[in-house]
Structures are given as C-alpha cells and as structure tokens.
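Complex shown without one protein chain; remaining protein chains in place.
Now for chain A:
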C-alpha cells in the first residue's frame, strides 16, 4: 500500500473528483449537449423536409410547364384551324354575296328597262294625243277665217294620216 501513499491516494479526494465529474456530466448534458443535439436533429429534419419539398416543387413546376406548353401548342393548332376555316367560310360567303349582288343588279336593270319602255310608250301616246290636239287647235285657228269645211276636213284627215 506504499504506492498509494507515494501517489497521495485519498478516497475522499477521489470521491470529490467523481462528484466533480458527475456535475460536469449533468451540467454539460442537460444544459448544452441535449438541447443542442435536439436542435441539430430538428434542423436536420427540417433541411431534409425542405429538400424533399423543393424536389416535389421542382417536379410539379416541370409538370406544369409541360402542361402549359402542351396547352399552348394545342391552342395554336386550334387557332390556326379556326383561322383557315374562317378564311374559307368568308371566301364562300363573299362569292355568294357577289353573285347575289350581281343577280340583283341584273334584275334591277331589267326592271328599269321595262319601266323605261312602258313609260316611253305612255309618253309617246300622250305626246301623240297632245300633238293632235295642238295641231287641231292650230289649224282651227288658222283655218277659221279662210278655208271651207270640206277642205278642212280633208286636210285634217290627210295630216292625221301622215302623222300616224
């Protein structure tokens, strides 16, 4: 047991050092290490969650972008289709319209011609009548003083015959 004296071994001191160490364990663990490791774990979990979220978000974004592209493509083709059909339709309708207009114009012309013709005949007959009356009146005025009735009548008839 001399070695114990040589190194000054004292069980009380050993117990004191053990108590020191126990205090260190308790304080360091409960005040520093435990909350710190817990916080580190929490942060790790959060980072992992954030990364996976970002992953899904990126995937979702890609998907949405793809969808938008598809939709855009579809819309473009649809618009092109609509445009061509519209052009076709308008062409057809324009032609039809022109045709119709031409027809109407022709009709109007025909009608106008007819009217003009009928008016002309009416006018001619009226003019004839007027002329006869004017001539009769004029002749009566001219002949009232000189010529005999027979000659008059004969002359008038002659004139009338010529006019007709």
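Here is the rule we go by: a residue touches a chain if its C-beta (ideal position, glycine included) is under 8 Å from a C-beta of that chain, and two chains touch if they have at least 3 such contacts; residues count from 1.
In the analysis below, contacts and distances are computed from a predicted model.
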* Considering the UniProt annotation of the chain absent from this complex, which name among "Aldehyde dehydrogenase", "Phosphate transport system permease protein", "Cytochrome c" or "ATP synthase subunit a" applies? -> "ATP synthase subunit a"
* **Hidden partner chain, touching residue among A:42, A:114 or A:133** => A:42
* Structure fact -> Residue list for chain A contacting the dropped chain reads 6-10, 12-18, 20-21, 23-25, 27-29, 31-37, 39-40, 42-43
